[in-house]
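This part shows chain A:
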Amino acid sequence: MKKVLIVNLEKCVGCRTCELICSLTHERRCNPAEARITVIKFEEKGQNIPMYCQQCETPVCEAVCPAKAIYRDSLTGAMLVDTKRCIGCRMCILACPIGGLSFHPTRKEIIKCDLCKGDPACVKYCPEGAFEVVSLDAIGVKRRRENIRKFSSYLDMMTGGKE
Partner candidate 1 sequence: MNGYSGKILFINLSENQISTIETSLYSREYLGGRGIGVKLLYDMVRPKQDPLGPENILVFMTGPLTGTFTPSSGRVDIVTTSPESNLLGGSNAGGFWGPELKWAGYDGVVIKGKAKNPVYIQIYNDEVNIKDAQKLWGKDVFETVKILRQGNEENQVACIGPAGENKSNLSGIAFNFRNYAARAGVGAVMGAKNLKAIAVRGTKGSDIYDTKALQEICLEIQNREKMMPLYKDAPSWHWKLFQSLEKDGKAFFGNYEPFLWEDRIKAVQNVKEFIQQNHLKPESCLTCPLRCWAHFSVRGEEGAPIIACQGTWPSIAYFMKLSDPYYIWRIYTLCQKLGLDVGGTSAVMALAADLYEMGVISFKDTKGVLFELGNGKAFAEAIEKLAKREDFGDILAEGIKKAVQKIGRRAERYAVHSKGGTELWLMEVRPFKGAALACAVTDSGSCNRATYAFPDFYYRSMQKQAKMVAKNIVGKEEAADPTTYDYKPKTVLFYENMHIFADSLGVCAIPFQPVGLELWSRSFSACTGIKLQLNDLMLTVERIRTLERLFNCREGLKREDDTLSERLFKEAIKEGPWKGEVLDREKFEAMKDEYYFLRGWDKDGRPTEKTLEKLGLK
Partner candidate 2 sequence: MSKKIASLRELDELRKRGLKSLYPDKPRIMVGMATCGLATGGKKVFEILSKGIEKNGMDAKLVPTGCLGYCQKEPLVDLLRPGWPRIIYQQMDPEKAEKLLDNINQGNIWRENVLAKMEEDEFLIFDEKRKYPSGSKANLNNIPSYQQLPFYKKQLRIATRNCGFINPTNLAEYVARGGYYSLFKVLTQYEPEQVIEEVMNSGLRGRGGAGFPTGRKWIYSRQAKGDTKYVICNADEGDPGAYMDRSILEGDPHSILEGMIIGAYAIGAREGYIYVRAEYPLAIERLKEAIHQAQDYGFLGNDILGGRLSFSINISRGAGAFVCGEETALIASIEGRQGEPRPRPPFPAQSGLWGKPSNINNVETWANIPVIIARGADWFSQIGTQRSKGTKVFSVVGKINNTGLVEVPMGITLREIIYDIGGGIPGGKKFKAVQTGGPSGGCVPSWLLNLPVDYEQLTKVGSIMGSGGMIVIDEDTCVVDLARYFLSFLQDESCGKCTSCREGIVWMLEILTRITHGKGEEGDIELLEQIAEVVKNASLCGLGKTAPNSVLTTSLYFKDEYEAHIKDKQCPARVCRDLITYIINEEKCTGCMRCVKECVQEAIVGERRKPHRIIQEKCIKCGICYETCKFDAIKLE
């Protein structure tokens, strides 16, 4: 069953545990710059927003990748980067509207959320339980929509004017 990671922003306390467990499980190191998730902290406003790939239904990253190195994992529905196929042109990074992909700071590799084969470490280790993996059944689709609507409505706003 395809899965998707959703976050309850009300629960997030901005401790960045997700960033570190992400880096730890994927890179065996502790480095937010190597994490597939980034908590945007608005310290003046007390808001924390974990940003990560939304595993779009029609992913632009996949569409722009000339090497056909980005594909959907049949098991989890996550968009994955075939690092062996990847040629490092960074078009996916430039095309993603939400900054969901990034370039590894030292290793030559595109990194992005891969849903940890369906069992994301951030879900397990977030002390506040702010994350949830939702199977894309009828209810899941609806919940995901709600989660993503926030993002897409932002895109609408963007077309309206500046930041």
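These made the cut because all candidates are chains of the complex that A comes from, given by their letters.
Following the convention adopted for this analysis, a residue touches a chain if its C-beta (ideal position, glycine included) is under 8 Å from a C-beta of that chain, and two chains touch if they have at least 3 such contacts; residues count from 1.
Values in this document were obtained by computation on a predicted structure and should not be read as measured data.
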Task: Given options 1 or 2, the chain of this complex that touches chain A - done: 1
Task: Partner candidate 1, residues of chain A touching it in the complex - done: 13-17, 20-21, 23-25, 27-34, 40, 43-48, 105-106, 121, 125, 127-128
